[in-house]
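Up next is subunit A:
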Amino acid sequence: MCEEILKKFENLVFTKDKAQNLVVEINKDDLILIVKNLKDNGFDMLICVSGVDFRDFIEIYYFLYSTKLAQKVILKTKIIDEIESIWKIFKSADWFEREIFDLLGVKFANHPNLKRILLPEDWKGYPLRKNYVANDIRLVWND
Partner candidate 1 sequence: MIYDFLKTFAEGINIPSLIFESFWAVLMFAFLAAFMIIVVLFLVLFERKLLAAFTVRKGPNRVGLNGIFQTIADAIKLLIKEDISAYNTDKILFTLAPLIFFMPVMILFGLMPYTNLLYAVNIPLGVVAVMAVTAFSSLGLILAGWASNNKYSLLGGARAVIQSVSYEIPLVLSILSICVLAGSLNLKEIILAQSGGLFHWYVIPNILGFVIFYISTLAELNRNPFDLPEAENELIGGYNTEYSGMKFAMFFLAEYAQLFILSLLGVLLFCGGFQSPFGIYFGVGFFIQLEQLFWLFAKTFCLIFLAIWIRATLPRIRSDRLSVFCWKYVLPLALLNLLFISIYKFIMGG
Partner candidate 2 sequence: MTKTEMLKLNIGPQHPATHGVLRLLVELEGEIIKSCEPIIGYLHRGMEKIAENRSYIQYLPMVDRVDYLSGFFNSFGYCTAIEELLDIEPTQKANYIRIIMMEFNRITSHLMWLGSMLLDLGATSPLFYAFRERESILELFEEYCGQRMMFNAFTFGGVKFDLTKNWLNKAEKLIEKMPKYFDEYEAIITKNPIFMDRTLRIGIIKKEVALDYSITGANARASGIDLDFRINNKKSIYSEFKFNIPIKIEGDCYARYLVRFAEMRESLEIIKQAIEKYKQVKNEPIVNKKFNSVFLKIPNEQTTTYTEAPRGLYMCQVIADGTNKPYRIKHRTGSFSSIQLLQELVVGNTLANLMPIIGSLDFVLPEADR
Partner candidate 3 sequence: MNLTGYGILFIFVILSLLFAVAMLVTAYIVQPKYKREIKFQTYECGLNPNQSARIKFDVKCYIFAILFLLFDVETIFLFPWAVIYNKIGLFALLEGILFILVLGIGLFYAIKRKLLEWQ
């Protein structure tokens, strides 16, 4: 089903993860179009957005779900540190993207309110990056 919807896009790599969920590797420039296409064709819920730091690049995962077909699809894209925001398509992406910005430092272009959500506003660094060193003075309580 998902394959059919995404037929017209090029450079897609279809794989399966360990739990037999469909994972589609996409180019970050096609993201908006693909997500919009999926939404129009039944994938009406954005379950989650997550990001992983692989040192050289960051991978962003979009977990989409179709309530009618009971199908899941995971979009995966490689970026350096910037990607287009999809909050106009799914409003829930607003906070998911803020969380990724907060913890991974990924900048989402055209995001309306891109600021820290879980950490304090004046926190330094992005904790989920692999090169993050936890030496913030606020973590030392005993002095």
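A quick word on the picks: all candidates are chains of the complex that A comes from, given by their letters.
Simple rule for what comes next: a residue touches a chain if its C-beta (ideal position, glycine included) is under 8 Å from a C-beta of that chain, and two chains touch if they have at least 3 such contacts; residues count from 1.
Note that the coordinates shown come from a computational prediction; the quantities given were computed from them, not determined experimentally.
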{"item": "Selected partner (touches subunit A in the complex), from 1, 2 or 3", "value": "2"}
{"item": "Candidate 2 partner contacts - residues on subunit A that touch it in the complex", "value": "17-21, 44-48, 50, 52-53, 61, 63, 67, 70, 72, 74, 90-92, 94-95, 99, 103, 116-120, 127-128"}
